[in-house]
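Only a single protein chain was left out; the remaining protein chains are all shown in position.
Going by the order they are written in, the chains are A, B and C; count residues from 1 in each one.
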Amino acid sequence: MFKKVLVANRGEIAVRIIRACRELGMDTVAVYSEADRHALHVRYADEAYLLGPAPSRESYLRGDKIIDIARKAGADAIHPGYGFLAERDDFAAACADAGIAFIGPKPSSIAAMGDKAEARATVIKAGVPIVPGTEDVGNLTDDDLLGIAPKIGFPLLIKATAGGGGKGMREVVNIEEMPGLLHSARREAESAFGDGNVYLEKLVTGARHIEIQVMADMHGNVIHLGERECSLQRRHQKLVEESPSPIMDDELRAKMGAVAVKAAQAVDYVNAGTIEFLVDKDRNFYFLEMNTRLQVEHAVTEFITGIDIVAEQLRIARGRQLSYTQDQIRFNGAAIECRINAEDPYNNFIPSTGRITHSLLPTGPGVRVDTGVYPGFEITPYYDPMIAKLIVWGETRAQAILRMRRALEEYRIVGVRTNIPFHQTLMDSTRFMGGQYDTRFVEERFSMDEKEEYRDEHAEIAAMLATLVAHQETERSAQIVRRGERDTSNWKWIGRWERIHR
Amino acid sequence: MFKKVLVANRGEIAVRIIRACRELGMDTVAVYSEADRHALHVRYADEAYLLGPAPSRESYLRGDKIIDIARKAGADAIHPGYGFLAERDDFAAACADAGIAFIGPKPSSIAAMGDKAEARATVIKAGVPIVPGTEDVGNLTDDDLLGIAPKIGFPLLIKATAGGGGKGMREVVNIEEMPGLLHSARREAESAFGDGNVYLEKLVTGARHIEIQVMADMHGNVIHLGERECSLQRRHQKLVEESPSPIMDDELRAKMGAVAVKAAQAVDYVNAGTIEFLVDKDRNFYFLEMNTRLQVEHAVTEFITGIDIVAEQLRIARGRQLSYTQDQIRFNGAAIECRINAEDPYNNFIPSTGRITHSLLPTGPGVRVDTGVYPGFEITPYYDPMIAKLIVWGETRAQAILRMRRALEEYRIVGVRTNIPFHQTLMDSTRFMGGQYDTRFVEERFSMDEKEEYRDEHAEIAAMLATLVAHQETERSAQIVRRGERDTSNWKWIGRWERIHR
Amino acid sequence: MKYIATSEDREFQVEIIDEKHIRVGDRLLEVNFESVSGQPVYSLIVDGRSYEAFVYQGEDNNWQVLLRGRLFPVAVEDEREKRLRAAGNSTLAEGEEFHLKAPMPGLVVAIPVSEGQSVEKGQVVAVLESMKMQNELKSPRAGTIGRIRVKPGESVEQKQTLLSIQ
Partner (left out) sequence: MKYIATSEDREFQVEIIDEKHIRVGDRLLEVNFESVSGQPVYSLIVDGRSYEAFVYQGEDNNWQVLLRGRLFPVAVEDEREKRLRAAGNSTLAEGEEFHLKAPMPGLVVAIPVSEGQSVEKGQVVAVLESMKMQNELKSPRAGTIGRIRVKPGESVEQKQTLLSIQ
């Protein structure tokens, strides 16, 4: 196996990867920005090197520096995690040139799937169904796109060809607003990926976002680890993922799994990857894109399959055969993940920064928390607001939901606002419990203050709590006033007042 | 199911039970001593009632008060956890009289197994092999015992008939020291259980302590969930448990499991229980005792079977059938538990008390931490020093050990000393890795400072760290001196000196 | 001390009697109220029910109570503040002379204005001490200070006129 692995990432995923390396007896090298000297991945790694200033472009996106550090430290592999350099084929290629194993697919696969338009063309050849849209490869002008748009029909989506995570994505309901949206989409894509190319895609309404986890080794073996339901999103950011999907059955899973494997094979894929599909009301599924890297929500699949995906990534990258064949994969129970973000769900989800002063993690049976923060750590505005992933497992989906409610109720993070209340409200919503939701549910049909009867029940308790705290504060300030009086008597003080005001 | 369950315990097990209740939609009632107002089980429960002063006899052992509270709060069941009132048949009976379900076996079963001498007699009838010793029921005088001792042969053990957890247990190597040991054993048993009766048992050398988890419902179904290896003990206190046992195979497991079921049936057992066996070098096994309650180390079994034992306890107590048949029980992978105690492994394991100022829990795949403490909580001298249980799962025992090392290295508890370094040293010991240990290993053949080469490697780093901290301290105090100088110049100060000393 | 807490559009009369007792409406309740680890996390046991919540202070008397995964905005006023507000809010027509009255019995700490001085709406015209706290009394409108009837150091009765504003 590898002797030393450099983890080119930060936060919970860097910690996750360091753990896998440690459990496989590999030394770990962390890299960090000036904002992250105290970060958990720096504390846990065997080695740590400063990359540069806080902004990603000057630190975690500096592939050149990272490769230099890997050389200097004698690391024989680099794990990119997700985000940052994970889907940059040039970085993967540079690693190869430097004789360092890139723990992920070949640069050509990243390139093929990284350019969304090319990806669509590639998988179409492989007979994979896709959402109608601009079939041809990118580099289309606004005029081209404005011409094609009516043929595709509205509503439609503008998507960045280099994109991901909703960056550079715009929804268009009519031709009039399209030029402006094209402009802003290109600008956003440019700044996010250094590539302003966009393409068009029909907007499938009432659709679910379901992805298939695939694993492929260098010996041509490709398997899938079932699906993850990712429809619960806000501004194209996933908030909750679960597996199995409430709408899934063995037959559909087998069909989608087979197609996912085909898509991976179409780009000669190696290592862990995820094929995202759109599934419409009639359970027709369409290829959306492939994430050629470890997914944030991989732990959901780890829970129901018992497979350590990151450890398997490391084995594969070392040239090992997959540890499992497709028919050895068993799905056991149900798993749900809630992404805990430092943002205020009562204030339009604006990001919340600050020092974490206190924290209490939910634990116990079937609960897993992957996090990169701890009491005393400062949440800076430089990076993703996701500070933790709370994942639970249950024998059934119902049990998993009950366990998630229990875990969310236990979770305490003080110092920054978090979206935990959002998740608690969601877990209580009948729509979620019924599994009846689509990609628009959170934005269009979900409200933070449902369950009135519940609120009435607790309004009085809230009144008592606020009053008790207010009283305590009053007492405290009163004491301060009293102390003040001892120093200078009111009379002197009043004298001063009079002098001033005469 | 039950509407409201009172948890007659504290610490991690009270929290564990509250979690199970919550996940089954039951309200929970906590009871607490004056020392535990801030305890986690009080914070997590739906209701909480004060029992009395810190000492257990005035709080957690006050069965009468607890039943009154249960009545007052309208709880329809009481879960005793382990320790305290868990194995008191009179308390179980009092619950029944009060019309409150006792989540555990019938009083008669507790009584039968609670009196160790009677237990031996009972299981012998059922054809269960036992360690040679005083076969007849307790109430033996010192003279009786001194007379029987030579027939059993030395070395032998004095054990409290009402006992458990090594309390009132003494090892006797010759007849001369026996009277004194009998006296101290009786005194300890008297104060621990209010019953000074003791019996004798042959000391099996080189033995392993292996227990079988059984579950029985009210409909006559009894199954076992495999074994837990508990040989790693210090002063008869378990420190590490694992399953499967390194010496176990399917055949022996089946045999011991069948015997365990027989022993449970012999006392018409209901709910979760554990049969402890001594296994000698030739893998002959002898019944030691039955713990008629939930075991501290139950989570080890939960990990490898996927069964939530506490949830199952609640269902059984409600009269449900067991959710599983024996042949549905599958053992998957390996699990290890380390008991994290607030004690100093470098200072003869003396208990350490104080306020926890900082804590960082290990998380990630296959790691579970059950704890009742958190930053800001005060560890008092009144209760058990066990503040947390760290349990890990791995596909293989080797992977579990590597994961446990990883988790122990991550675990930070500041404010009290803990035995984490003991566990880290143990996990590195070749004997443990080889699974070659018995009940005497920790006390007789284990040392905290093995691995010299390792120490040499880190001696210099330790030197640097100590120097850097020392330097920091020096600078700090120097600054204080400097500040002092600003107030009164040295010359004035010296003048004072001279006046004083002339 | 008596407070009026408004939560979910309902007014609750909450009286803090002592460390362990409060009265809500006419119900006397035994409470056990503790801050956890010195954080804005509070544990409340009231008649056996155990609650834990985050309580953050908003502007003025508004508090945010995060309880069981729900946010409850609560406005808390004590009687003094309520009277002050009443006093402040008492609307009045221009020109008409306004008599500033003591909202509660207390000690006149300062009269930071002098007769004939013109004042802005909301300007502090008197500082009154009661319940060991100093309360600023503001002018309800712009105008000129008329007769000042009290001097610093004097104690005044509730409703006693302190000064007038023309």
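Note that in this section a contact is a pair of C-beta atoms (placed from the backbone, for glycine too) under 8 Å apart; a residue touches a chain by one contact, two chains touch by 3 or more.
Please read all numbers here as calculations on a predicted model, not as lab measurements.
Chemist: Write out, one label after another, the shown chains that touch the chain missing from the document.
Modeler: A, B
Chemist: Where the complex has a chain not shown, which of B:183, B:330 or B:458 is the residue touching it?
Modeler: In the complete complex, the chain left out is touched by residue B:458.
Chemist: Could you tell which one of B:96, B:175, B:398 or B:466 touches the chain left off the display?
Modeler: B:466
Chemist: Applying the definition given at the start, please give the residues of chain B touching the unseen chain.
Modeler: Residues touching the hidden chain, for chain B, are 346, 357-358, 408-409, 412, 414, 420-421, 424-425, 428, 448-449, 451, 454-456, 458-471, 473-474, 477-478, 481-482, 490-491, 493-494, 497-498, 500-502.
Chemist: Which parts of chain A are in contact with the chain that was left out?
Modeler: 29-30, 37-38, 42-43, 45-50, 72-73, 374-377
The rule is simple: only the chains that are shown with their structure count from here on.
Chemist: Taking each chain's centre as the mean position of its Cα atoms, how many Å separate chain A from chain C?
Modeler: The separation of the two C-alpha centroids amounts to 46 Å.
Chemist: Where the CA atoms of chain B average out and where those of chain C average out, how many Å apart are those spots?
Modeler: About 54 Å separates the centre of chain B from that of chain C.
Chemist: Multi-chain contacts only, two chains or more: what residues does chain A have there?
Modeler: Within chain A, the residues that touch at least two other chains are 358, 409.
Chemist: Got the chain C residues that touch at least 2 other chains?
Modeler: Chain C, residues with two or more chain partners: 37, 39, 49.
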